[in-house]
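Everything below concerns the one structure shown next.
The complex is shown incomplete by one protein chain, all other protein chains being positioned as in the whole.
Letters A and B mark the chains as written, and numbering starts fresh at 1 in each.
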Amino acid sequence: MEQHYGKTEITFAALAGLLYTISGIYHIAEGIGIDIGIYEGMARSLFISGDILGGFCLVVTGAVFLYGFKEMMQGINAGVSFLYVGILMSLVFMMIYLLIMGGNLLDSFIVPEDYEGWSIMETFRPGIYLGILSIAGLLYWRDRFSLHEVLALREGA
Amino acid sequence: MQERTLDFIEPETSVKVLKVTGQKSSRKRILDMGLTPGTKVEVIRRAPLGDPVKFKLKGYNLSLRKKEAETVLVEIIE
Partner (left out) sequence: MTEKITVALAGNPNVGKTSIFNAITGSKQHVGNWPGVTVERKMGKRKHKDVEMQVVDLPGTYSLTAYSLDEIIARDFIIEEKPDIVVQVIDATNLERNLYLTTQLMELGTRLIIALNMTDLALAKGDSIDVQKMQEFLEVPVISTIGSRGGGIEELLDSVTKEIHRTRTSENIFVYGVEIEKSAEELENVLAEDPYFSHYPSRWFSMKLLEGDENIIKKAEESENYPQIRKILQRTDADSFEAKIADQRYKTIQTMLRQVCNINTDRLSGSDMVDRVVTNKYLGIPIFLSLMWAAFEITFTFATPFMNIIDIFFGWLAETAAGVITVSWLASLVGDGMIAGVGSVLIFLPNILLLFFMISLMEDSGYMSRAAFIMDKVMSKIGLHGKSFIPLIMGFGCNVPAIMATRTIEDSRDRLITILITPFMSCGARLPVYVLLAGAFFGRDAGIVIFGLYALGIFVALISAKLMRSTIVKGEDTPFIMELPSYKIPTLKGSILHMWERGKIYLKKAGGIILIGVVGVWILASIPAPGSGGTFASEEIYGTTDSMIGFIGQIIEPLVAPLGFDWKIAVALLFGVVAKEIVVGSMGVLYGVGDNEDSLSEILAAGAMTPLAGLGLMVFTLLYVPCFACIGVIKRETGSWKWTAFQLFYGTGLAWIFAFVLYQVGSRMGLFA
């Protein structure tokens, strides 16, 4: 049987999988206050803050990528669908984070007294910048995401 | 050829419907959805918690709980 994926797909799944899983775990660790050996300054520069549920979502996205990686390494053709769904999921979460960011910004104009000393970057999350990777993936594989109304993640064939 | 109920069929198996038993209301609905005798049905997969089950027939996807699948007699297509 013809293989429907190559090194690019496998590498992307591994990379995105690791990045999402690690950011998600850090989010959760910050959220429940466990110190897992990350420098405070590093957490801040990566915009990782305590967010247990949001962290869970990133871990799930990462797991989807890694599952696809595992299946593709085993030579399962349909494994590539985990990569596509992973990309879609990460775009959904990117969208959500951006909307929440916008909502907070709007709210800071409406009730400024609740937002003293607040800066928009407090709502900037890894979910946003990691999404850029998925945008690149979406563009790279755009012919697989059919523009017809069916999400025809075609089999590459 | 062995007669079995649809809930016992392992995923990724193709079967042929022999008969639909069970209560009139559910039997009628199952027939209406196209599980008429002779129809080829593919068992795709079980839900993460084991129930319901996803089937493919007549070019579309259908899900039944095991309780409903139990009322469909089938034979495995070799």
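One rule holds in what follows: a residue touches a chain if its C-beta (ideal position, glycine included) is under 8 Å from a C-beta of that chain, and two chains touch if they have at least 3 such contacts.
Model, not experiment: these values are computed from the prediction.
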Options A:Leu19, A:Ile48 or A:Val64, residue touching the unrepresented chain: A:Val64
Missing-partner contacts on chain B, residue numbers: 19-20, 23-34, 36-39, 44-52, 54, 58-65, 67-68
Missing-partner contacts on chain A, residue numbers: 53-54, 56-57, 60-61, 63-64, 67, 78, 81-82, 84-85, 89, 92-93, 96, 99-100, 103-104, 106-107, 110-111, 146, 148-155, 157
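Assume only the chains that are shown with their structure count from here on.
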Rounded Å distance between chain A and chain B, as computed from the means of their C-alpha atoms: 38
